[in-house]
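All protein chains of the complex are present and in place, except for one that has been dropped.
== subunit A ==
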Amino acid sequence: MKLNRRYTRNIRENLSFYIASTILTIVTLLLYFLFNIAGNAILDFSEDFYERNQVEDAHFTTYMAIPEEELAKLSDTYHVTTEAQRYINIETDGVTARVFSRTEKVDLYEVTQGKDAERDNEIVISEGYAVANAVSIGSRMKIGDKEYTVAGFMQRPDYLYMLESEEDAYKNVSTFYLCYMTGSAFEALGDTGCQYLVRYTGDSDITGFRKAVHEQYYMRSYSSAAENPRITMVEQQAQMFIVMAYVLLCILPLIAVVLISIIISRKVKSEQRMIGTLSALGYKKGQLMRHYAGFAVIPGLVGGVFTAIISAIAAQPLSEMGLQDYEPMHVAGHLNPLAALLGLLVPTALYVIAALLSVRRLLKKDTVLLLSGNADGGKKKLRRVLAGNKMSFRIKLAIRSLLGNPARSLVILLGVFLGFFIMLLGQGFFDSINRMGDTAAEAAGSFEHQYILNEMLTENPYGGDTMLVSAVEHDGGSKLSVIGTTDSNPYLEPKDADGNIISIENGYYITSLAQLTLGWQTGDTVTVYNPLSLEKKEIQIAGVIQNHVQKSIITSKRLAAELTGLDENSFNCIVSSGALSIPEAKIAQESQRSDITEQAKTMTAQMDFLLQMIIGLGIVICIAAVYVAVNMLVTESRSNISMLKVLGYRDKQINKIVLRTHHILLPIGILLAIPCTYAAAHAFFLMMVDYGVMLIDTYISPKSYILSILLTAGCYFGSLWLLRRKVKKVDMIESLKDNRE
């Protein structure tokens, strides 16, 4: 069709529209691709890595050592693969090396760089620590009194997220690392601890195995892989990205596609005289629909191709983007061809459909009306509001323009809404996690120091307040902690949802996080199991304590002892406001209130790049949407603008009349986005609870509000500023000629 020569001319004439629409398509599709690639890369890697290196299904410790031949017997009897692993923690100059003996069946380590330790003076260390502390292969490292040469770096499947203790909330690659050495060098280290690693299959009798181990060797601790954050955090991270891609960010491309579809249909409507003329000249409906579909294909196809190219090029860095918290997993990021094809086809198809529908709708109208440009009356009633009102014509014109062109107004509203929403959401995540550092510490109690002892004591010569801390498993198989304390403990002040202090001594109280994740309610009778003996107990829930951080049962020492089978007159935890002089050998774990805050700060510091990227995307979406829509307004108001010029209005005055039309949408978009941001952030944090993370309360700081408002307003007014030139360029004589024609 000769008519198709109009494409290049039309693109040239409407270049800014095509550029802005294409950018909008790219940016929003990129958000989807980015998180999809990152999430899937982690999942692909971990799945392969776990299989290759035989990741454990659980690990446990016992009070009595299990002889090697007995371990083999247990393995055969209960169809499990189990292996003992010895380890020792050695602190040297404030840095702890956890040295492991080599295993053959479970939790194998993989040398990722360099070579394995072959001589007694060689070691391989965890790669994350080496990278974070600039340790290179060949470096000399001191462990205890002895110096070793680093022969290589390693990764281990149950330590991809490097937690020093499973109770820690955040990784430690600055003062903690894993280490392997030759068997003889390991033996020379002296007394070591022992843990048992186990892998189950479909045939395994897990309950029988655990009961047998407890009965014969007294289980001290049992931790399943599903409860081990060093393992689960990897999948959580991947799921978080995929959830973000599909549930949250998938919405944005759809909204952007709707937005551009609206713009395209309005563009088609602005061509109604041409459509009328071509129809009068004998062009068939199908020919015209195909012709205008061609215009719509451009932003979709170009945007899709560019996004696919950018994603393919950036797939690797994008995949590594989410790995900052982990051991340097050597993921292979790639763009899924199906996702690329969908990214290319879906927006293009939607834009084409929008154009086709618009042309079809117009062709149903009278050709004479099309020729006169009056086929699309818009929302006539809304264009005539306030006819008798005494307010200035400027305000009335703006209101009628807003209400009479709902699609155009919606594009601007969506642009402001989306831009602000993304910026505020990004900062909301940041603020919430930062604040979680403080609230988590508060929820745990007002103590500054907490010591978990590695033995039960009946006398407390150290000071502070004592607690009985243990754990139970619920029907679902995951653990929740049991805290036995007294109402007089000055460091704990359990409160209900209304802020009233609760007496916990006469019943089993659960935290709000436990209520949320387990669905238990006050009055419910629930079944729990001793994680060591698997003994079954039924308890009735007496109430709920407001605490989104710990998944716990809080009760008196007596009831805690009853539940866990421990002695009610003993304790294994001391909390205090100051540091206590407890011998190192008696401490299993020591934590300070400031640790949690520090961990949250480190976490947000690592998120900084992601945050900047999200804010940048918000800015681009806001500018592009507002620019495209106001550009449309200026184009559609050409005859009014030229008439105002003819009547003696200066450019500045015209700008005020035309470009101010949508100002009201700025605060409306912002106000609408605020509850949506809270809802989205809360939904996201709730979703993350399913992956075993504490419930983070959504918090957005005043600084984030101000910054997001300023950035959104800056984008909005910046777009208008760019469009002043377009208003200035409207030629009075050309417009008058157009009207004559």
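One rule holds in what follows: a residue touches a chain if its C-beta (ideal position, glycine included) is under 8 Å from a C-beta of that chain, and two chains touch if they have at least 3 such contacts; residues count from 1.
Rule of thumb we're sticking to: contacts and distances are computed from a predicted model.
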item	value
Hidden chain of the complex, named as in its UniProt record, picked from "Paired small multidrug resistance pump", "ABC transporter ATP-binding protein", "FAD-linked oxidase C-terminal domain-containing protein" or "Tetratricopeptide repeat protein"	"ABC transporter ATP-binding protein"
Residue of A:134, A:281 or A:387 in touch with the missing chain, whole complex considered	A:387
Given A:404, A:426, A:543 or A:669, the one touching the chain that is not displayed	A:404
Per the touch definition above, residue among A:523, A:578 or A:648 touching the missing chain	A:648
Subunit A residues that touch the omitted chain in the full complex	383-384, 387-388, 392-393, 396-397, 400-401, 404, 639-640, 643-650, 653, 732-733, 736, 739-740
